[in-house]
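Heads up, one of the protein chains got dropped from this complex, but the rest are sitting where they should.
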Amino acid sequence: MKKNLFLSAMLMAVSTLFFSCSNDEANITVKDGAITLEMPINVSDVVLNNFEGTATNVQSGEVTTLPTPVKNGDNYVITIPSLSEGRYNLTAKGNITFVKDGVAGTTDFEVNSNDVTISQKQAAVKLVVNSFKAEGGFVLSEICTTGTTTPQNKNYNYDAYFVITNNSDVVLYADSVALIESQYQSGSSGMQPWDPDVRPYAIPAGSVFMIPGNGTQHPVAPGESIVIANNAMDHRTVNENSYDLTSADFEVYLDNGGNSMDTDYDTPNLEYIWCYTNTIWIPSVQQNRSYAIARMKENKETFLANHSVTPTYTATTGKIMESKQVQIPNEWVLDAVNLGTEDDFGWYVISETLDAGFVAGRANSKDTTQRGTSIKRKKDSTGKYIDTNNSTNDLEARQVPSMKSQD
Amino acid sequence: MALTACHQDNEDYYTLATIGLDTGDTLSVERVQAMAHITNLNSRHVVSTSDFIGSEVNIQLLRGAYQVNIEGIIRYSDKQGKSYTRSFRAVSDYVELVGLESSRTKLKIIFLD
Partner (left out) sequence: MTAEAANVDSIYQDRHSLWRQTREESLRNPALMTHAYQKSFTELDVKTDYRKQTDAFCMEEGTGLFIPEVAARSFIRLTRSSVVWGQAAYANGKQYNKVYNNVADFNLLYPDIIADSLGGDTHRERYLFSGGYAAERGKWHLGGELKFRAEQEFRTYDPRMRSVVSDLTLRAGVGRVVGKYTVGIWGERNIYRQTADVDFYGEANGMGELQMTGLGTSYVRFSGSNRDIFYQGKGGTLAADIVPKSENGWFGHLSWGMYQYERLSDEYNSMPLTTLYRQQRGLTVGWKQQAERKEKAFMIHAAYDKRASDEHIAGSASGQDYPILTSLTMYKQHVWDINATALYGQSQWRLLMRAGFLNHRESYAYVERKIEYARVYGDVTAQWLTSVRKDLKLNIFGRAGYEGNVSHKILMPYANMTLGIKNYIQHNYKYQKASYAHVQAGARADYKREKWMVGIYGQLATAWQFCSEGEHESNLYLAIGIVF
């Protein structure tokens, strides 16, 4: 008995063989999976270009190239004919063009989403394209209107210039962006009971000059600037303390059909929309007028027809005073800067909703030490211009003009 | 003879995390369009989601400590009913999401414009 037990046990020892196949679990295929590329809700007219996308299966490491998305309403949808069920790392990059606040823009984008489950139960997933900031937009980064002093100590006022910078992360087009000077000046003597008081809804503008173009002719890269000169010449040839503005991108030229005493230099001209003077335009040397930039939404004729109210008031003498001006709707405004004299700031000539503070240029009306300086917008630690819509905090006066030669 | 006590495996791995955006009492959130990237501080593994419902997003996570980074656009109306659409960011370098079944956290938002 024991001998039999022993032999059978030995046989069992030899024959303990277990067979099973190496198990590769059958992969479930997800048919017609959909990845929605959701476009930012704060821009419109989005067009997707140059799309590249991948779906990497976390377990196998297999990379599937995503096909070109198809527009579906405001968004784009990528349909994947067949994909193994699993977890995926998704990437998408490309370029979009869009319109924001009337300003056309374009930006590259790159988004990713990690560890996303794609399964038969969850065949639709989403990628959100919003990793850029179209805010910031154009800002007035420098206002240099103080004029300079010649070596002979004479005033020289022809060398004013403005710098507009793209403070966003996307390419913006400067076409139809206008430079505006306020009609009124901010000192107490300028404060009058004009009727209508358009400031709650518009800028009472004395000068409006617009960057021409069909919408995409003047791209400005993120962080790049446009210089608008009053007169785009090398002013050092007549005043060695002045600036060389021949490199300006645009200049102001009063193209008003004959009365102009302005000189048309080689630099492209801004389109003349409106100016209180027909002869020569000198921006505020006393730094008591406000400046703004706006996206013009109507052509010159239509604009002048729709936005040319003339406010009036009755002076103490009984005379009816008129202010021939145009109005720029506040909704069109991209950036506004109130300027004033430190000891005599009477009123906000541009609505406080556009700029809640002001930059003090001169200390008082007798102060001339601001000559040869400019007002500059501050930058934050990331290198972006600060724009809290409060010039008291956002800009500082008496800075070295950027166009001043360093040698 | 004292022996090591029997060890029960700790297998309560996951928590359903609700990450909300703290917009204060005065704003009424209409829509949030954002990507949330949630990084496990211990493993540095990142999961992403954009499935916001209102101002909250729910996602099943491994219990642990996380860094949360949310960036996107929020549409809201103020007390006067005026609607705004603004870019925002909500970031926290340390959030504990260790609840056995569910966890909650709220991140303050910073407007980027």
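Every chain is named by a letter (A and B) in the order it is written, and numbering of its residues begins at 1.
In this section, a residue touches a chain if its C-beta (ideal position, glycine included) is under 8 Å from a C-beta of that chain, and two chains touch if they have at least 3 such contacts.
These numbers were taken from a predicted model, which means no experiment stands behind them.
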| item | value |
| --- | --- |
| Residue among A:Asn27, A:Ser44 or A:Gln59 that touches the chain left out of view | A:Gln59 |
| Of B:Leu16, B:Leu62, B:Val91 or B:Leu112, the one touching the omitted chain in the full complex | B:Leu62 |
| Hidden-chain contact residue, picked from the options B:Asp9, B:Asp25 or B:Glu101 | B:Asp9 |
| Interface with the unshown chain - residue positions in chain B | 1-7, 9-13, 41-45, 62-65, 94, 96, 98 |
| Residue ranges of chain A at the interface with the undisplayed chain | 2, 5-6, 9-10, 12-24, 56-61, 87, 89, 115 |
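In this section, only the chains that are shown with their structure count from here on.
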| item | value |
| --- | --- |
| Rounded Å distance, chain A centre to chain B centre (Cα mean) | 30 |
| Chain B residues within the chain A interface of the complex | 31, 33-35, 37, 45-51, 71-73, 75, 85-87, 112-113 |
| In the complex with chain B, residue positions of chain A that touch it | 38, 40-42, 111-116, 126-128, 130-131, 133-136 |
